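Of the protein chains in this complex, all but one are displayed in their positions.
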Amino acid sequence: MDRHGPLSDDGLVTLLDRHGERLADPDWEPYVEHLTAEDLRGFWRDMTMTRAFDMEATSLQRQGELGLWVPALGQEAAQIGSGRAIREPDYVFPSYREHGVAFTRGVDLPQILTLFRGLEHGSWDPAAHSFHLYTLVIGAHSLHATGYAMAMDRDGLVASGNPDADGAVVCYYGDGATSQGDVNEAHIFAAVNDAPIVFFVQNNQFAISEPTTRQAKVPLARRADGVGIPSVRVDGNDVLASYAVTQWALKHARSGAGPVLIEAFTYRMGAHTTSDDPTRYRTRADEEHWAQRDPIARLEAYLLKHGELSDEFRAEVEAEAKALGKRTREAVKSWERPPLLTMFDHVYAEPHQQVEAERAWFDRYQRSFTDEGAHA
Amino acid sequence: MDRHGPLSDDGLVTLLDRHGERLADPDWEPYVEHLTAEDLRGFWRDMTMTRAFDMEATSLQRQGELGLWVPALGQEAAQIGSGRAIREPDYVFPSYREHGVAFTRGVDLPQILTLFRGLEHGSWDPAAHSFHLYTLVIGAHSLHATGYAMAMDRDGLVASGNPDADGAVVCYYGDGATSQGDVNEAHIFAAVNDAPIVFFVQNNQFAISEPTTRQAKVPLARRADGVGIPSVRVDGNDVLASYAVTQWALKHARSGAGPVLIEAFTYRMGAHTTSDDPTRYRTRADEEHWAQRDPIARLEAYLLKHGELSDEFRAEVEAEAKALGKRTREAVKSWERPPLLTMFDHVYAEPHQQVEAERAWFDRYQRSFTDEGAHA
Amino acid sequence: MTETQHRASGTTAPAPESTIKTMTMAGAINAGLRAAMERDPKVLLMGEDIGALGGVFRVTDGLHKDFGDARVMDTPLAESGIVGTAIGMSMRGYRPVVEIQFDGFIFPAFNQITTQLAKMHYRSHGRIEVPVVIRVPFAGGIGAVEHHSESIEALFAHTAGLRLVSPANPQDAYDMIQQSIFSPDPVLFLEPKARYWDKGDVDTAAVRTRLDGATATADLGRARIARTGSDVTLVAYGPTMRTAMQAAEVAASEGTSVEVVDLRSISPLDFTTVIRSAKRTGRVVVVHEAPTLHGVGAEIAARVSEEAFYHLHAPVLRVGGFHTPYPGAKFEHDYLPTLDRVLDAVDRVAKH
Partner (left out) sequence: MTETQHRASGTTAPAPESTIKTMTMAGAINAGLRAAMERDPKVLLMGEDIGALGGVFRVTDGLHKDFGDARVMDTPLAESGIVGTAIGMSMRGYRPVVEIQFDGFIFPAFNQITTQLAKMHYRSHGRIEVPVVIRVPFAGGIGAVEHHSESIEALFAHTAGLRLVSPANPQDAYDMIQQSIFSPDPVLFLEPKARYWDKGDVDTAAVRTRLDGATATADLGRARIARTGSDVTLVAYGPTMRTAMQAAEVAASEGTSVEVVDLRSISPLDFTTVIRSAKRTGRVVVVHEAPTLHGVGAEIAARVSEEAFYHLHAPVLRVGGFHTPYPGAKFEHDYLPTLDRVLDAVDRVAKH
C-alpha cells in the first residue's frame, strides 16, 4: 500500500500512540490537560458502547430486521473525541455514519435504526439534541451546516463576549465527500462569511471501494488551503488528539475567527455497509495493519497501564453495553410500520390540493378492501 | 479599496511594468527571450484589433443590431498573451469573454456575433480552431475541458517523446466561476488524473457587480493549493508575463506533469455586458486606477520607448482595425434569420419521433398561412 | 377603486391615504419584498448581484441600501451554495428569499432543491420547516441569449414538497411574493420576466390584512377566473396570460366566448377551478411557453380528459414550445405560443 499523498500520515496530531503511550505535544496539551482519569474512562465507555451498539445493528441486519446498516467500526475515537468537545449551543450536522457522535449528543442509539428498518427517513428530534438528521446525499448537508453557522453568527452566538456561551457548527463528512461540488462550495461560503463552522473530515481511507487516492493527490486537509482556512490533520484513532483538535477548532470558530477544517485520519474497519464486500477492494494485510491501531484498544492499553480501568468499571460498562444491545434488539423487533395513511403526512406544512386528494383517494381505496374484506 | 486578500497584487509575475519598463525576472526570462520585436508588435496588433472589434460590437449593440455584447476591454493582455502561447494540438475551452483568445485561434471575429444577434447558440467550427464554443453556464465547461484533456492524454498527445508534438488544454474562466462546484470538481478530477490542462482564471475583479472578495478571502491562485497543483499569479495586464506563464504552464501540462492554475490579475475596464451599469457598484477612482494600467498602452509605451512602433506599422494596424470594424458592421447587418424550420435541426443526431412530428406540424401550420396568404 | 380601498382599510375616519398605486410587476415584487422585510426581521435576501446592483432586473433595487449587508446578501457565484446555505439559515428560523439570476441557472441547485429543500419537512416529520423562497426570473420573450429564457416549471412540479407559483400581474406579484415568504413551505416563485415592465394597479392593503390573519397563505394555491366565458376554457399562467387574454378578446370579436383561467399556482394546481370551468365549456386549451411534451399542460390535459370525460366536446389541446432547446432569440417569436397559434387551437376546439 502506497502511503504517500493523501494516504500519508505526515503531520498527524497524536497524543496517544498505538501502544497507548502518551506523547507530549506542547501545542495541544492545553486542550487536554483538564481531562481527568474519569473523563478518559468516559471516552472509553462511549467508544465501547458505540461499538457494542454497532455490532448489534449489524447482527440485526443479518437477521433481516434492518434493511441496511452502516457500521462506524474503527472510527469511534474520531467520533467520540470530537463529539465530547461539542457542547451547547453548538450544533452538529452528521453524514450517516456518526453513531458515536449521536451518542455524545444524547440520541438514544436504537432510535437511529428506525431509518434503517425502513420506517422513516429521519429519526430523532434534531433540535432536542442539536444534532441534525442524517443526510444520505453525499455532501449536501455541508451547505446546510454552513448556512446554519451563518445564522448562528447573526443570532449573536459567536464572539458574544462570553466565550462560554458562544457556539459553532460541526459538520461531518467523509473523504469521498470532499470531491463533491457542494462540499467545496460549503468551504467557500464558510470562508467568505467567516462562518463559525468546523468541517470534520473523517478520512476513513475509502469511499465505498475507492481509496482516497481517487479523490485527491495530496492530504485532504489541504482542501482548506484552497480557501484560506486553517486546518489540522489528526490521528483519528486517537481519541485524545481528536478531542484536542476539535476543542481548538471550536474555540477558533466560536470566537468569530471563521471556519476550520479537521482531517481525522482513520480507517473503516468494517464494511461500507452491510451490503458491501470489502474483500473485493482491500487486502487482509491492510486490515491487519489497521487492526493494530484499533482506537478502543489503544485507550484501553493506556488506561490499563495507568491502572485506571478497574475490573468493576469494565464489568459495569460491559453490562451496560449488553443491556443496550438487548434493548436495541427488542425495540427494533417491536416496531411496526405506522398506518399507511401517514405516508401522506408532512409532505407540506400547509394543505396541498393534490396531496389531500390522493390521501382521500387512498383512504377510500384501502377501505374498499376492508369493507369488502378482500384485503390482507 | 481594500487591496488585501484576493485583491492583493502580491507575487504577481510582471515582466513589463505599467510604465512600459521591462523588469528582469530570471525565472521567467526563458519563456520570453525568444520573442522578437516583431513578435511584440504582433501582440500589440492582436490587442489593438481585439479592442477595435470589441468597441465595434458594443456600438452595434447600442444600435440594436445585437441583443447583447460582452466586452473584453482591459483583458486583452491576459488573452493575447496566453492565446499566443497556445499551439497545435492544444485545445481551448473559453468562457464567453475570450474574444482575444478567439482571435489568436484564427476565429474570424465577426462570426462571434451570430450568437449575440440571436441567430444561433454556437458560431465557429470548434474543431477547425481547436477552440470550443462559448459556454454561458458559469463553469460548466471546466469539466468538459478536463475530460477533453484526459482524452488527449489517452490519445498519446502528452509526453509522447516529442515535446513539440505534445498538447494540452487551456480552460478559461473568471473569478466568479471559481466558486462553482463544477470548477472545483474540475480541479479535483484534473489533479487526480494528472490531466494535461491549464486552468486560466482571469480575475477581472468582478463577477458582474460582485468584487472578488465575495468569492474568496485569499488570492484565487490558492484554489490550486487545495488540490495540490502548481499555480502562479500573473499581472494579467502584462502581455509578456501572461505569455511567459502560459508557456511554462503548457510545457508543464504537455510534459505529463499534470494540471496548472494561472490567476491572471486584471480588470474589466468596461461593463460586464452592454446590459450592465458599473456605476452602481464601483468607483470612478477605481476605474482610473486601472485605466493607468491599460494593457495596450503599456506595451505601446515599451515599443515606443524602444523605437519599435513605427508610424507606418501603426497606420497599417489602424487601417486593418478599421477594415475589421467595417466588415463586422456589414456582416452583422446582412445576417438574416435562417428559415424557421431550421430550429428543429440537430436536436438529435438521429431522427426522434417527437421532433419529426412537431417539425412536420409546424411546417404545415406555417404553410397554412402562406397558402391562405394570411401570414406576414 | 374606492370600494376596494374602503374594504381594505376597514375604517371610515380619517380618510385613509390611498393604498392603491400603479406599479410595474418588477416594482410590485420589489415593494412586496420590502414590505415583507419590514414586517419580519427574519426575512433575508440572498443571491448574485442583488445588493448594490439591485439584481440584473433591478427587482431588489434599493433594498441593500435600506436594509444593509446583513439582510441583502451578495453571495458567491454558486447556486447550489446559495440554496443550500439558505436551507441552513431557514433551519434557524430565517426566511431566506433567494434570487436565481436566470431560469437557466437554477440547475446547479437542482440537487439541493429536489433532494433537500423539498424533503426536509417530510423526513423530519414536520419538525423542521424550511421556508425558503426561490425567486426565478423565468420564461422567454426578451431576446436573450441561450439559457436565459427557460421554462422550468415542469421540472419542479413533479417533486412533492415544493410549491410553485407564478404571478401574471402586479397585484398578484405583490401579494403572492409576500404570501410565499410567509408560507411555511418552500416556494419557487416564477417571475415572468417578459412581463416585468407591465404596469397595473396594486392595492397594498389587502394582503397585509390577510397576512395578519390565519389565512395568510390559504389562497396562494388558488386559480383565478381572469375572464369569464362559455364556449372555451383557456388555461394559462404567468408568462402566457397576456397572450391568453388577447386571444379571448380576439375570439370574442369573432363570436367565441372564452373563459380564461389564470392558474397562479402550479403546485398545488387548482384542478377544482379548472375542471369546473371545463365541465361548463366542454372545450379546453392549455397554453404555456414550456415545451408541450411532458409540460405542465400534459397533466392538465390528462386530468381534464379524465375528470370531465363526459363533458368534453373536443379533445383538450395544448399550445406550447417545441421539443427543441430554446432557440436563438430571432426564432423565439415563432417558437413561443403566439396569439395565432392560441387562436388556432381555440378555433379548432370551438369547431368540434
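As written, the chain order gives the labels A, B and C, with residue 1 at the start of each chain.
Keep this in mind: a residue touches a chain if its C-beta (ideal position, glycine included) is under 8 Å from a C-beta of that chain, and two chains touch if they have at least 3 such contacts.
Note that the structure is a prediction, hence the values are computed from the model and not measured.
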Chains in view that touch the one left out, judged over the entire complex: A, B, C
Absent-chain contact - pick from C:Val59, C:Leu77 or C:Ala301: C:Ala301
Touch with the omitted chain, as defined above, among A:His19, A:Arg87, A:His289 or A:Arg337: A:Arg337
Hidden partner chain, touching residue among A:Trp44, A:Phe116 or A:Tyr172: A:Phe116
Residue touching the undisplayed chain, where the options are A:Leu23, A:Val137 or A:Ala331: A:Val137
Hidden partner interface residues of subunit A, rising order: 67-68, 115-121, 136-138, 176-177, 179-182, 207-210, 214-215, 275-277, 280-281, 337, 340, 343-344, 347, 352, 354-355, 358, 362, 365, 369
Interface residues of subunit B (partner: the chain not displayed): 120-122, 125-127, 132-133, 135, 137, 140, 142-152, 154-155, 181-182, 185-186, 188-189, 192, 345-350, 352-355, 357
Contacts of subunit C with the absent chain, listed as residue ranges: 80, 104, 107-108, 110-111, 114-115, 118-119, 122-123, 146-147, 154-155, 157-158, 160-161, 290-291, 293-299, 301-303, 305-307, 309, 314-318, 322-325
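Operating definition for what follows: only the chains that are shown with their structure count from here on.
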Centroid-based (C-alpha) most distant chain relative to subunit C: A
Separation of mean Cα positions, subunit B and subunit A [Å, integer]: 44
Subunit B-subunit C separation of Cα centroids, rounded to whole Å: 37
Gap in Å, rounded to a whole number, between the CA centres of subunit C and subunit A: 41
Multi-chain contact residues (two or more partners), subunit B: 179-182, 214-215
Residues of subunit C whose C-beta touches two or more other chains: 75-76, 78, 80-81, 108
